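Note that this complex is displayed minus one protein chain, with the remaining chains in position.
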Amino acid sequence: MTLTVTLACAAALLALSVVAVVIGRSRAATRIVYGASLIIATVSLAAALSHLLLVTEPFRLTLPLGVPWIGAHFRLDALSAFFLAVVDLGAASASLFALGYGEHEQTPQRVLPFYPAFLAGMTLVVIADDAFTFLVSWEFMSLTSWALVMAHHRVADNARAGYVYLVMAAFGTMALLLAFGLLAGPDGLYTFAQMRGAQPAATVGALALILALIGAGSKAGIVPLHVWLPLAHPAAPSHVSALMSGVMTKVAVYGFVRIALDLAGPPAWWWSIVVLALGGITAVMGVLYALMQHDLKRLLAYHTVENIGIIFIGLGLALAFKAHGMLFAAALALTAALLHVFNHSLFKSLLFFGSGAVLTATGERDMEHLGGLIHRMPQTAFVFLVGCVAISALPPLNGFVSEWLTFQAILLSPQLPSWGLKLLVPAVGALLALSAALAAACFVKAYGVTFLGRPRTRAAETATETDGFSLAAMFLLAGLCLLAGILPGLFIDALAPVATALIGARMPEQIGAQWLSIVPIAASRSSYDGLLVFLFIAISGSLAAFVIHRLASDRLRRAPAWDCGYPDLSPATQYTAMSFAQPIRRVFGTVVFRAREHVDMPPPGDTRPARFKAELSDPIWDTLYAPLVAGIAIAADHLNRLQFLTIRQFLSMVFGALVILLLVLAVWS
Amino acid sequence: MSRLDFDIAHLLAGLLVLISFIELYQDRLYALLNVYAAHALVLAASVAWQAFIQDAPHLYLTAAIALSFKAIVIPVALHRIIARLGIHREIEKVVGVGTTMLAGMGLVALSMVVMLRVTHGADPLAREDLAFALSVVLLGLLMMVTRRNAVSQVVGFMSLENGLVLAATGAKGMPLVVEISVAFSILIAFIVIGIFLFRIRERFDTVDVQALDRYRGERR
Amino acid sequence: MVLIRDFAIQGAQMFLVLALAPLFTGFVRKVKARLLRRQGPPLIQPYLDLVRLLRKEVVLAQSASWLFRVIPYLVFAATWVAASLVPTFRTGLLFSWSADLIAIIALLGSARFFLALAGMDVGTSFGGIGSSREVMIASLAEPAMLMVVFTLALIAGSTQLSTVAEFMASPQVGLRVSLGLGLIGLVMVAIAENGRIPIDNPATHLELTMVHEAMVLEYSGRHLALIELSASLKLILYVSLLACLFAPWGIEAAGAAVPALAIGISAYIGKLAVGGFLLGLFETSIAKMRVFRVPEFLGAALMLGLLATLLRFVSGSF
Partner (left out) sequence: MSFDAVAGVLLIPALAAALLAALPGYRTTARINVVATTLTFLCALSLFFHRPPTGSYLLVDDLNATFIVLTTFVGFTTSVFSASYIGHELETGRLTPPFVRFYHAMYQVLMFAMNLALVANNIGLMWVAIELATLTTVLMVGLYRTHEALEAAWKYFILGSVGIALALFGTILVYMAARPVVGEGLDAMVWTVLVKHAAAFDPSLLDLAFVFLLLGYGTKVGLAPLHAWLPDAHAEGPTPISAVLSGLLLNVALYALLRFKMLLAVNTAALAPGPLMVTLGLISLVFAAFMLYRRRDIKRMFAYSSIEHMGIITFAFGMGGPLANFAGLLHMTMHSLTKSAIFFAVGHVAQVKGTQRIADIGGLTVTHPVLGWGLVLGVVAIAGLPPLGIFMSEFLVVSSTFARAPVLAIILVFGLLVGLAGLFLRLNGIAFGEPRGPQGKATASYVPMFAHLAIVFAAGIYIPPALVAWFQNVAGLLG
């Protein structure tokens, strides 16, 4: 029973967090907690994989917990198993990383107790099978991650981040609660099985879908509900940031998939319009935000927003195809989305680990204070580069495969009958292409400014390579990125049961295709072979190197940089993150962020330095959240006057209430 | 019961309402106190009459309390307080007498309407009596919210409570009436003592609840 | 037997583009020079340059990292692979299915990604300028390219380059609005991607508006040779892409006999000549534009591509 194993693992994690409370301050605590979490996560991962690959029937289990007359239902089906695998893989690698990284933690007693609980929360969400259990686990996950965000609460920004995060999380949970309330109906059929059986009316299903989009989307970081994400994810310790960005957002995606494709009944075609539009906007906005950042972890967090957008584009397509009964296309789109879920969890964790390594080595998150780290931390630099290539969707790594599949799904959509989609999908495709290109730009910036060039500060100059555990975790993930890039067929086939369960169709068997290439629909239509491309590049590259070194020269001389004859030794003359983004800021930022540049050029003869300042404004916050906050403040101020009345005025309130009620009575009949 | 009994009870109840209006009309504290004494007096009479027609002897006790305590002790005590605290003698109103009167009319009308919806099965005395009692209660409240001085507010509260007693005694055979009236007398005593002992002398030179409320929870 | 033959043809194709690339660059230069009434360098000048550079020792900046030395080979490999997957004189290449059009664009993307990193590596201001402008241009050029690809894919019902080319060669593709839009868009993208006038000027140095040349400023010797070579590979790639998509005449379908092979090759050479001439003509007849006009230029390309795709989505008849 894989499900029992999973539950046991969750229980073990909870117990572990209790233990952590006790031993939190002791020296060995870090090793114990993270080591134990690593073991448990690995076991759970094994269980999940075995279920995904071997078991066909879902396992069910009911415990006498939660709402008394319902009990706590758990269920492990293909979808849960897949996401469970994602969660556990992330958890395992994060624990491995933290074995080294956690040693640098200043206040371990604020991290250790919540870390295993956080893992347990995510595990329970994906196996929950009734509304109450789901929501409890969901909010428990938010709560523990909130505590982890507040671990370094003395930094004022972190406190604010935690606050925004918690409020948004509660908002999302309420939205989901309403969605479930809708699906459960007045007589409270709270188990998912009952909801599936209920076959809700189209309008009910649609409303539930919207609410689910709000609820799950706010946790996943759908624009415009993403505002908490770039605040909270960087604030947490890096291995937690990795989990939040790489895994927790995926759990949110799971929540959406579960409701939209499983519980909400047969979809109507126009549901997908909302999802697609939001997905496209999210993708582009996310990467544009990311490009404007110079805080490494915040850049990564914003980039998560972009990838969530890509995933939701895939899901939207799946909904659209399913609504029109194009099951194979739906299976393709869903598989693309899920594959991207997996890929993103890999390289986003990897990148956050890298940023964590940089953080411990230099104490800096701000790219403007880094640079040249490739000399000081070669291995970290290498794996980080792998992560950058993967997330930029460049072959032959894994990021490209899932985006390629998404493109293939988009190319199938002209056959959709409904006009709304006919017009929307190409635009979404353009947005997707745009975001892909911008992502590459973004990571050229991130990598170039952080690791390349010359060190900009003493801290960057004196950085040292990070510890073995961290490197092991990062190399593990980098290896998986490559594997998933050159042998995507394996992973696509592994996803087949999920598609079959949710859509009723699956992508064609990939493992049989010649040369291990992937063929989504038909070989004549489109195919891609990561392995061959990888081999070609490797061979031709090394061939060129070999030939040149043999037949031509292999001499090499070190000299100062030429730089058109004006070499300047000061590292300040390098391009910074801000200046690197300047062209793109001019092209897109002026529209999206109302970016303004102020140049203060001293007149000739004046010796004061010239100053350049670029101002950005966050459109989402300004248009949506600022008014809301202001409104609440105003309301609070006005109502607050009621605290300062005289007794007589309070009495008149009572009196007024009495008279009103009597009037109601008088006019009742 | 005979027609006469009913009429007399009715008359007394009506009289109470009338006196409540007169209270609303006052703008001198002493005068207000006298009027209130009259109010209590009429209440005592009405209670006694009820005791007589319901031949419920224990109600005489209530009547006695009303007579002695409310009609005599309290007004005298308040007279003394006003004298001792040197409260200046006119009543500070929130809204003018005219408006208050109109509001009072409205309230009486309201209570009538509400009461007349009661099915005629309930005996008429109960209904009319209740209607009057309700109006007295509402007028008392009205007085509390439209007058600024603590004293006049206390008077308002006491006439409200008279209305309650009227209702209670009007309810035929209601148990615990005496206890309730006693309890209320104690309550009122507390309030009066509170007015007196509230270290108000030490802090403020007027028994103005507003001044008392300068501290309202959180200073701004 | 067939397999070996296909292998041979695939190999021939690979080395053909590799061999023709510098020649084509030289040809374009020659055309431009002639149009300017100059004698111009001999056609084989690029080969001579390459040999010279390969012989020279590499002068490496002190702050350069190992990545800086690896990148030229990566860039060359990626570009070469991409180029070798574009049908030149014959469709249905052996490995054409290993990467479709989208993958080819992504391969060029990887090459650019690494080149931009190289620009950042030494930590000079020029490299920075080059990289940041390059990625800005790419961030618009790539989507435009993908839109054009969408159009073609929707017309041919495939993103498989050989299939598309065969379909284009087949009579059933008539004159289509979307096709025209796609052609214009693709040409604009090609100009931008190869850093030709009016986007960039491959012939100049030390000009603050330059992009590509600024990125590779710190390269020397064999590294520079590889960069140059991959640049010309990229150019020929785009020309042959345009050729096989929009002028598929004479391109030989899979499994034809040897004479057809000859026809195919000569046709291909011819197309290259025409393409090179047109490019030179265009470059001489237009002035370079300011960097921040480039987004508008590419934005237009993107819009064309999107329009074409939309038309295809709305109905198959466009």
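Each chain carries a letter (A, B and C) given by its place in the written order, and its residues are counted from 1.
The working rule: a contact is a pair of C-beta atoms (placed from the backbone, for glycine too) under 8 Å apart; a residue touches a chain by one contact, two chains touch by 3 or more.
Quantities reported herein were computed from a predicted structural model and do not represent experimental measurements.
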Here the chain that is not shown touches A, B
Out of A:Asp88, A:Glu105, A:Glu139 or A:Glu403, which is the one that touches the chain we can't see? A:Glu139
With respect to the chain omitted from the figure, which of B:Leu18, B:Val95 or B:Leu187 is a touching residue? B:Leu187
For subunit A, which residues touch the unseen chain? 64-69, 131-132, 135-136, 139-140, 143, 150, 153-154, 156, 159-160, 162-163, 166-167, 170-171, 174, 177-178, 180-182, 184-186, 188, 190, 632-633, 635-637, 639-640, 642-643, 645, 647, 650-651, 653-654, 656-658, 661-662, 665, 668
Subunit B residues that touch the omitted chain in the full complex: 114-115, 117-119, 121-123, 126, 130, 133-134, 137, 141, 144, 153, 157, 160-161, 163-164, 167-168, 171-176, 179-180, 183-184, 187, 190-191, 194, 198-199, 203, 212-213, 215-218
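Methods note: only the chains that are shown with their structure count from here on.
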Farthest chain from subunit C, comparing Cα centres? B
Go ahead and note the Å separation of the Cα centroids belonging to subunit A and subunit C. 35
Can you give the whole-Å distance between the Cα centres of subunit B and subunit C? 99
Going through subunit C residue by residue, note those that touch at least 2 other chains and give them in order. none
Would you give the residues of subunit A that are in contact with at least 2 other chains, written as numbers and ranges? none
Interfacial residue positions of subunit C with respect to subunit A in the complex: 54-67, 73-74, 76-78, 80-81, 84, 95, 97-100, 102-103, 106-107, 109-110, 112-113, 116-117, 119-129, 131-133, 135-136, 138-143, 146-147, 150, 153-154, 157-160, 163, 205-206, 217-218, 221-222, 225-226, 291-292, 295, 302, 305-306, 309-310, 312-314, 316
What residues of subunit A sit close enough to touch subunit C in their complex? 371-372, 374-375, 378, 381, 385, 389, 392-395, 400, 404, 407-408, 410-411, 413-414, 422-423, 425-427, 429-430, 433-434, 436-438, 440-441, 443-445, 447-449, 452-454, 515, 517, 523-529, 532-533, 536-538, 540-542, 544-545, 548, 552-564, 567-568, 571, 573-575, 579-584, 586-587
Residue positions on subunit B within touch of subunit A in the complex are 94, 107, 110-111, 113-114, 117, 138, 141-142, 144-145, 147-148, 153, 209-210, 212-213, 216-218, 220
